[in-house]
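The structure is given below, and queries will be raised subsequently.
With one protein chain withheld, the remaining protein chains of the complex are depicted in position.
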Amino acid sequence: MKKQSVLTIAAAGVCSMSLLLSACGGSGDSAGSADAKGGSDTMVSVFNPEPANPLIPSMTNEVGGGNPIDILFSKLVRFDSKGKPRNEIAKEIKANADNTQYTVTIKDGWKFSDGTPVTSQSFTKAWSWASNVNNKQLGSGFFSNIKGYGDLQKEGVAGDAQLAGLKVVDDKTFTVDLSEPSSTFPIQVGYTAFAPLPESFYKDTKAFGQKPVTVGPYKFKSWEHNKALTLVKDTNYKGGVVVKNGGVEFRAYTDPTAAYRDVQSGHLDVLDTVPTSARKTFQSDSSVQAINEPGSVIQMFTIPTYMKHFGEDQEGKLRRRAISMAIDRDLIIKKVLSGTGVEVHDFTSPAIPGYAKNLPGSDVLKYNPKKAKELWAEADKISPWTQADTFKMAYNADGSHKETYDAVANSIKNTLNINAAGNPLPTFNEFRSNVQGRKFTDSAFRSGWQPDYPSPESYLKSNFDSSAADGNGSNDGDYKNPEFDQLMVKAASAKSLDEANKIYQQSEEILFKDLPAVPLYYMNSNGVAGKDVKGFSFTWKNTPDYASLSK
Amino acid sequence: MGKYLLRRILQMIPVVLGTTLLIYALVFALPGDPVAAMFGDKPVNQAVAAQIRSEYNLDKPFIVQYVLFLKNALTLNFGNTFAGQPVVSVIGRAFPVTVKLALMAFVFEGVFGVIFGIIGGLTKGKWSDNVILVLSLLLISVPTFVTGFILQYLFGVKWHVLPATAGANPGFMDLLMPAVVLGSVSMASIIRLTRTEITSNISEDYVRTARAKGMSNRQVILRHVLRNSLIPVVTYLGADIGGLMGGAMITERIFNIQGVGNTLFQAILRGEGTLVVSIVTILVMIFVICSLVVDMLYAVLDPRIRYA
Partner (left out) sequence: MRSSILVFGMREGADSMTDMTMNESNELNQSQAKVFFPDPLPGQERFVAPIEETPLREVDSVDEDVPPTSMWADAWMTLRHNPMFIISTILAILVILVALFPSLFARQDPSACTLANSLEPARSGHPFGFDLQGCDVYSRVIYGARTSVSIGIMTTILVTILGGVIGAVAGFFGGWIDALLSRVTDIFFAIPMLLGAIVLLQMFRTSTSLWKIIFTLTLFGWVNMARITRSAVMEAKNLEFNTASTALGSSPIRNLFRHIIPNSLAPVIVMATTSMGTYIVSEATLSFLGVGLPPTVVSWGGDISTAQNLLTTNPSVLFYPSAALAITVLAFIMMGDAVKDALDPKSRTA
């Protein structure tokens, strides 16, 4: 168990990127042919929330900063539009026998936008800097599996301390020693936080955060706060992304409805989300082109194991299943979400290899009012649910979840004949504090998941493994099942991806019985673009493929 | 008079102190941990969180935080936002556009509110009065988001007459629609107040006197009736100008204006104490100045009101 826990933290850390990763896959498989000069040179304008942090890769953990940073900084690997990793700056990432040490060699000729070359140190120094607690990086957890991370997290550590696990062999080669074996390390290094940084970064990190020196398909042009962040095509780019426009202007919006109006009236090219007010109309709106296709995000609500009547005992299991079967997901998707979601069949998503639609036990995710009532009545025999009890589901009111949770509550209420209601909390701050402080002892709470890499592991381990419980990861409901944990270990050491996926499917069968969280629906990738925009498509990460846009 | 003015300006000091203390206390009492929320949906790195807390003094007791804020504020150092930008520059970006918007809305609601109010008051009980009653009723009961949406859709999307959103550096035409939407909310109150005062003043004896003196109707209305009717309207308008600046959140969202209302709203949601306090402090100074101006106007409108 111990052996595994660190790995899980690393995986969980990696998952902090979940909201922001967009693959920079251009035309998909045309790897290597750096045809950056093709296409038009027009600027495209896209919707984007104002970045919440300076433009430093390891500081960024939300879409506002993640979207631009992802196309500003190339990493060792990139993901194509299907989410498949491809070498970008890396020439080779080679593991030793037990996956505890990796040797990374990088390609020649890569240069930062200030002309300095990309070397081994561009990576090792950047990773060490981000791991250093004094630098207060929100993404420092990404490096937690690299040896020496713990030392850099101690107070009073020297400012230029380096991760002990990183050794520079020469300008183009370095080795990484991991604390725990990891087969996913070569994928992890494709995340934004692992981007290389130039020497000039360390001289003035503050200035860099406002005006970064980059190494990617785009370079930084200007950032007018709360107005626009403009990137232009970097003609020196050597990687595999095909850039079809002259640059991308990330316009700052606070409300997607306003952006929708701008797309309609031709003042904005791309909006990568659909405001609630346009859900019913965006696909038939003749003034825009719309996309609505299955994505990789799953929406659930967690019923914490510390919630009254819902513990990890027989009563809890019965009630969880009753609740799940009391929700008419089909109808909610149709009526409330207007088809912007897909009916849920498991705990991962259809966009992921290893997804299976009809796993044994997945019936529990189907609306079955009769069975739900029976299960609920059975649970009532163990310990009665009184008229004074209400089944509550918490969400943050500053998101847009009210309609969904009102509908879920009504469905539960009508089926089980109990009180059920949404439980809005005014701010995300408060919502998260309550989740982290384990204060939802009488309420379920919203949980959604966007994966970091296309494997069921990214969904299952971070959310339901014991080692991610108790504040060590994203298992906020503190679900613990040794049987499930063992399957996670088994899958990680599986010889092939298919074999691993089979084991993950087995683990899901356990989840169907225990229902640590109740899946609601798979959220679609959807958005609109102006009529004259070409190449509007979504990556597997639910973000627009910025490089392929043109007019 | 000079002494009075000086006293009023000096009163600003306790007001600013009181406001900052109160707001700081309120932000401090906000439920939730802003630093933990920075990590999003994901587990918090406690070591990093502790460092961030100490950077923003969030680990210190309330009163120490407040004193530190005051100390820094005295040297005009308002610190940085969580996003690493100086509070001063955030405010410097938000206020100009909001001031523009608020002034436009102010002029709109003031001019049209008073005009409709006069018409309503003069034609009391007639159809024009009733039309204006219905108009003000609509303004009260139709929510801002509806007015905003309808105008935005018609003028911005359908007819392409005005830009649908204000854009990055909004000019007069860009802000015209938002200003109308923003101003229309308070316009109802101004219409009703003006109308009421007009109806009660129109039957005053001095009106008869003025008419008897042979003044034209227009002169009677403008020079006597209106002047005597304006005190509550001026009061309302004076109080409203601050509201137009700080409370334009919905309008700013609809038209994507990155102004004070939205900045303040976001800062409250994020629990950013210094930013909230700084914005509110500026707002309270605007309020104090506005009420001073309003009080001065009383003396102009009604010379019997005097200040020592």
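Per-chain numbering from 1; labels A and B assigned in written order.
The rule is short, and it goes like this: a contact is a pair of C-beta atoms (placed from the backbone, for glycine too) under 8 Å apart; a residue touches a chain by one contact, two chains touch by 3 or more.
For clarity, every value in this text was computed on a predicted model and none was experimentally measured.
Trainee: Of A:Glu92, A:Glu378 or A:Glu403, which sits in contact with the chain we cannot see?
Mentor: Answer from the full complex: A:Glu403 touches the omitted chain.
Trainee: Looking at B:Asn228, B:Thr251 or B:Thr274, which residue reaches the missing chain?
Mentor: Missing-chain contact among the listed residues: B:Asn228.
Trainee: So which of B:Leu137, B:Leu154, B:Met173 or B:Val293 would be touching the chain we can't see?
Mentor: Among B:Leu137, B:Leu154, B:Met173 or B:Val293, only B:Leu137 touches the chain that is not shown.
Trainee: Hey, which subunit B residues sit against the chain that's not shown?
Mentor: Here the touching residues of subunit B are 7-8, 11, 14-15, 18-19, 22-23, 26-27, 29-31, 124-125, 133, 136-138, 140-143, 145-146, 149, 188-189, 192-193, 196-197, 199-206, 208-210, 212-213, 223-225, 227-228, 231-232, 234-236, 238-239, 242-243, 246-247, 264-265, 268, 276, 280, 283-284, 287-288, 291, 294, 298, 302-305.
Trainee: Go through subunit A and note every residue touching the omitted chain.
Mentor: 276-281, 328, 331-332, 335-336, 396-398, 402-403, 406-407, 409-411, 414, 419, 421-427, 430
What we mean here is this: only the chains that are shown with their structure count from here on.
Trainee: Quick check: in the complex, which residue numbers of subunit A touch subunit B?
Mentor: Checking each residue of subunit A against subunit B gives 9, 12-13, 15-16, 18-19, 50-54, 61-62, 133-134, 136-138, 140-141, 153-155, 206, 209, 224-228, 251-255, 257-259, 261-262, 264-265, 267, 287, 398, 426-434, 436, 447-448, 468, 471-474.
Trainee: Write out the stretch or stretches of subunit B touching subunit A in their complex.
Mentor: Interface residues on the subunit B side: 30-34, 36-45, 47-48, 51-52, 55, 82-85, 89-90, 93-94, 152-153, 156-157, 160, 163-165, 167-169, 252-256, 258, 262, 266, 268-271.
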